[in-house]
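Sharing a structure, written as structure tokens. Questions coming.
Just one protein chain is left out here, and the rest sit where they should.
Showing chain A:
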């Protein structure tokens, strides 16, 4: 039995909720982006115009936050299933957490160019 102190929502029901809500956000973002790329002539102007719009930056940031939460729940489940020893599991989870944090800050930098 793995201690639940490392899971995001601190309970399975919360984790389930987080996983579903972020799944809807990510599915919408993915479908939108596929739709845009397939229906628009992609060049620098059209591409940067999309990311110049505030609503799309917010949508992208929402997707990035969703990736972080969604991946945490998913990778937590996978690591607790396959890595039984506490220290290696903790290290892998810490690495995943660090990667998510880097993704988030990097993404904000790309979107708003600090």
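Everything that follows uses one rule, which is that a residue touches a chain if its C-beta (ideal position, glycine included) is under 8 Å from a C-beta of that chain, and two chains touch if they have at least 3 such contacts; residues count from 1.
Everything below uses one rule, namely that contacts and distances are computed from a predicted model.
The chain not displayed here is annotated in its UniProt record as "Succinate dehydrogenase cytochrome b556 subunit", chosen from "Molybdopterin synthase catalytic subunit", "GntR family transcriptional regulator", "2-hydroxyacyl-CoA dehydratase" or "Succinate dehydrogenase cytochrome b556 subunit". The omitted chain makes contact with chain A at the following residues, 20, 23-24, 27, 30-31, 43-44, 47-48, 51, 67, 71, 74-75, 78, 96, 99, 103, 106-107, 110.
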